[in-house]
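Only one structure is covered here, and it is reproduced in the block below.
One protein chain omitted, others in place.
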Amino acid sequence: MKKLSLWSVLCVAMIAWSSSAFSDTIKVGVLHSLSGTMAISETTLKDTVLMMIEEQNKAGGLLGKQLEAVVVDPASDWPLFAEKMRELIEVHKVDVIFGCWTSVSRKSVLPVVEELNGLLFYPVQYEGEESSKNVFYTGAAPNQQAIPAVDYLMDGGVERWVLAGTDYVYPRTTNKILEAYLKLKGVDEKDIMINYTPFGHSDWQTIVSDIKQFGSAGKKTAVVSTINGDANVPFYKELGNQGMSAEDIPVVAFSVGEEELSGIDTAPLVGHLAAWNYFQNAESEENDKFIEAWQAFIGNEDRVTNDPMEATYIGFKMWAQAVTTAGTTEVDKVRPAMYGLEIPNLTGGTAVMNTNHHLSKPVLIGEIQDDGQFEIVWSTDGEVKGDAWTDYLPESALIVSDWADPAINCGNYNTETKKCSGQNY
Amino acid sequence: MERPFIITIKMLSKFTLILLLSSLLTGFSLAEEINNDAEMSFSELVASLTTKKFDQKAIIIKKIRQTEHQRSLTILSKLLDGKVYYKKDDKLVVIADIENKKATITNASTGEPLGEIAKKKLKKVGINNKLRRTLNLSIAQLSLADTDATVRKSAAVEMFKNMDDETSIILKQRLTVEKNKHVISALQTAISINQLNSPIHEEKIESIKALSDSLYPEVRVALKDLEKKLSSKTQTPKSQELLHAIDASLKKIESSVGIYKQIENIFFGISLGSVLLLIAVGLAITFGVMGVINMAHGEMLMLGAYTTYIIQLLLPNHIEYSILISIPTAFVFTGLVGIGIERGVIRFLYGRPLETLLATFGISLILQQAVRTLISPQNRAVSTPDWMSGSLEINPALSLTYNRLYIIIFALIVLAGLMLLLNKSKFGLQVRAVTQNRSMAKAMGIRTDWVDAFTFGLGSGIAGIAGVALSQLTNVGPNLGQAYIIDSFMVVVFGGVGNLWGTLFGAMTLGIANKYLEPFTGAVLAKIVVLVIIILFIQKRPRGMFALKGRSADN
Partner (left out) sequence: MEKSLIQRLLLSDTGSKVLTVVVVFFAFVVPALNLLTPVDSVLHISTYTVTLLGKYLCYALLALSVDLVWGYLGILSLGHGAFFALGGYAMGMYLMRQIGDRGVYGNPLLPDFMVFLNWDSLPWYWFGFDHFSMALLMMLVAPGLLAFVFGWLAFRSRVTGVYLSIMTQAMTYALMLTFFQNDFGFGGNNGLTDFKEILGFNLQDNTTRCALFFASAMALLAGYALCKYIAQSRLGSLVMAIRDSESRVRFMGYRDEHIKLFIFVVSALLAGVAGALYVPQVGIINPSEFAPLRSIELVIWVAIGGRGTLYGAVLGAFVVNYAKSFFTAWAPEAWLFILGSMFVFVTVFMPKGLVGLYNQISTRNTKNKSIKQSQANIEKS
């Protein structure tokens, strides 16, 4: 019978906990993995949100209330993301959530956040093909990263392409879009090599050797890398050691930023490229302030900033402004207040939130320097509007997303059938 | 006075209304831009490197090369290394050596030392890939007469991509004085590549034949280009003859390239095998010899890798030796951690092998999170010493990377040392005695608990030095251990528990099998196929390749 009493204690604790009373703060949920494989990238974003909250509180909070962070650890476990999302909204009654990194974690929480009408800010570049009523995507869509990068290389005379990626949905989608785009630009099928590797792939000898051979056919060759996280270090090390320099075969990466470089010896990588919407090296007053605040907050003068941090920054600033405009944290009132909001981004221009829940941001291309920073070598003239549904794939080209137009009011509107599909509400 | 003027131009150019005017003004501004014909002195050229435009810099670089000034080579190579800066206040171009936010600077055009300055006051002269190519070519042209033969050779090879008659003449001149045979052959190849475009038929044939011995990829490209050009035109007997010659040369080249490709693949397999050997050999002790299902083995690898990181942090100026210092340090450190784990946890679990799995799994979670908390959840940068980076070029078609070469050698040394220790030393004898019959060993006066502790410490210590090697190949981060734990178990089980020869055999077989499958199946399927092979193999030999025989092997 002892066990029974233990059970009942647990039960009571859980019930009491789940009905925790309303307090007079605005609660901000933080749903980033602090352990497991994704902790490497996601802990930084947790700290970024905490810093933004601290700053906002110093400036007097929001609507006269203080902000309170509710941090949970979904531990890089995808079903746990959904559970924790429900916990944040239902138990902790948070008003907004900043979180997720991988696509699968976002897919996992999506039904929950839609069911409970929560508000999620997703700060990472991703494959697009999505626009949920309850999610604002502040990272880059493929047309804000991949396509400009390819354009840049094409201008530099690249004719032969290696699309190398980790085998999951983001690289698959990006490569598919790029393949369609390259063919549209007249690149022959023989001049495109596509290669997929598993997560955390560490033995790149054969693949790098193959790329080298592919690149020695006389035409200028470049590698477009959608290789994810952990696999990058051994990949770049192998590139360096096999003597594949950036002058011969440049690699442009979409998942390698300052943070990732801080874990690599960059000397052999100088000249390889990355495409992002933000680089720490960008010259603007906001950026200097941001970097200073970040390094002070984290207590480390050498700590770098990166693109997903800027995306978190923009998302947080926009949310705070939308709450102020709406005068409430209620999702249904904050959401419309988001549209058209303009926030100075850290690279000098302004970021605008569009009605498809994606941002307009500039696209920058940087070359890796030996100090682990990027030298910005190219940028788009103005801001590029994030495209939820790519124009380069036949089945997505028909779909548009607009949450403000009353005639559409959908993230998934098929312009041909005039129907809206795939929505959960 | 110039600055506001430029700003006006920029602003004006935004107003497209005044297109005409603005084009007029840019016309003016061209006057201060550098064009190919401008006559400029060396110091003027260096001073103009402060421009932000990359195409301008390219022209300046070419001109600096053409001056053949005694400092041209220095400046261009420093520019390539990213050591050319300019002072923010007076725009003086300097060469800077930066250390700890301070820079020791010298005047770029005169070489006069200018003392120390804060790094903040300097701005880098940025370069991009296009400029790097220009720089490499310019440096190559300037260093054809270098005193070092390897520099001369790589300068000649650099020329392959940009051959024209003018360069060909320079190279021919060089050929008359050159003594080194490697450099001579490279120069001849370069000249032959240029001769492919010669108007004289015989010269063409001659150069095609001469090139059939060359394995440089540029040669293949040049030959294929010529082949394409010829076959698109109407065929004449002469062009037929050329095509045949090209075909023969290409065939010859490709067959030898194919052989080298095979050798390269075997090397890849052996190198993957030796990585597997290194990561598994520690486990072969803790798991194979002691029977502890050590799930914390991966974390021992991780601790070893972090030791390298810490050593480099403590000795930032001795990166060259850091690896050598790390090996004993990591061995001692992880060995001590291992002894701690054995004394604290595992000694309570002897006789319950499956439960060691659970306890060590708990330990592995704790160690991972400890690293996240104490050091950082992010990956750490471990630099590679110069002697371990780059590759040993055997010929243009085959080069072996140094880090892999050293790791192969290192793995074999570790294995040999371990075998010696276990088979020839008193400690080894005691270890074998304890594992074969604990109570009998105890009765013979062996302090079994100490032997256990030191054996576990030995296994962990070896995992630690494997971690040092891994730090040269992959991420140093909290997840490092998890990435390798399963592979190391597969190797030990496949080879046969309790036998180091088995571990060697297992590691090499799996490594080479993986690399031979990869070209056909891709990296993912290769791994899956190898796993299925292991599962099926174990059905045939339920105790691995080299099974222990006798009564002790029964349970």
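The letters A and B name the chains in turn, as written, and every chain counts its residues from 1.
Just so we're on the same page, a contact is a pair of C-beta atoms (placed from the backbone, for glycine too) under 8 Å apart; a residue touches a chain by one contact, two chains touch by 3 or more.
Since the structure is predicted, the reported quantities are computational estimates derived from the model, not experimental observations.
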{"item": "Chains shown that the absent chain touches, full complex", "value": "A, B"}
{"item": "Option from B:126, B:340 or B:353 whose C-beta touches the chain left out", "value": "B:353"}
{"item": "Touch with the omitted chain, as defined above, among A:48, A:134, A:173 or A:202", "value": "A:173"}
{"item": "Residue among A:67, A:110, A:326 or A:364 that touches the chain left out of view", "value": "A:110"}
{"item": "Of B:295, B:431 or B:451, the residue in touch with the unshown chain", "value": "B:295"}
{"item": "Chain not shown, touching residues in subunit B", "value": "287, 291, 293, 295, 345, 348-349, 352-355, 357-359, 361-366, 368-370, 373, 482, 486, 489-490, 493, 497, 524-525, 527-528, 531-532, 534-536, 538-540, 542-544, 555"}
{"item": "Those residues of subunit A which, in the complete complex, touch the missing chain", "value": "1-4, 7, 10, 14-15, 18-19, 34-35, 71-75, 77-80, 82-84, 86-87, 90-91, 102-104, 107-108, 110-112, 115, 129-130, 167-169, 172-173, 176, 196, 198-199, 395-396, 399, 412, 414, 417, 419, 421-422, 424"}
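Definition applied: only the chains that are shown with their structure count from here on.
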{"item": "Residues of subunit A defined as touching subunit B within the complex", "value": "34-35, 37, 39-40, 43-44, 156, 167, 195-198, 200-203, 205-207, 209-210, 216-218, 230, 233-234, 237-238, 240-243, 245-247, 250, 259-260, 262-268, 270-271, 273, 367, 369-370, 372, 375, 377"}
{"item": "Of subunit B, residues touching subunit A in the complex", "value": "54, 82, 124, 126, 128-130, 132-133, 136, 217-218, 220-221, 224-225, 264-265, 268, 271-272, 275, 368-369, 372, 377-384, 389-391, 399, 401-404, 472-479, 482-483, 514-515, 518-519, 522-524, 527"}
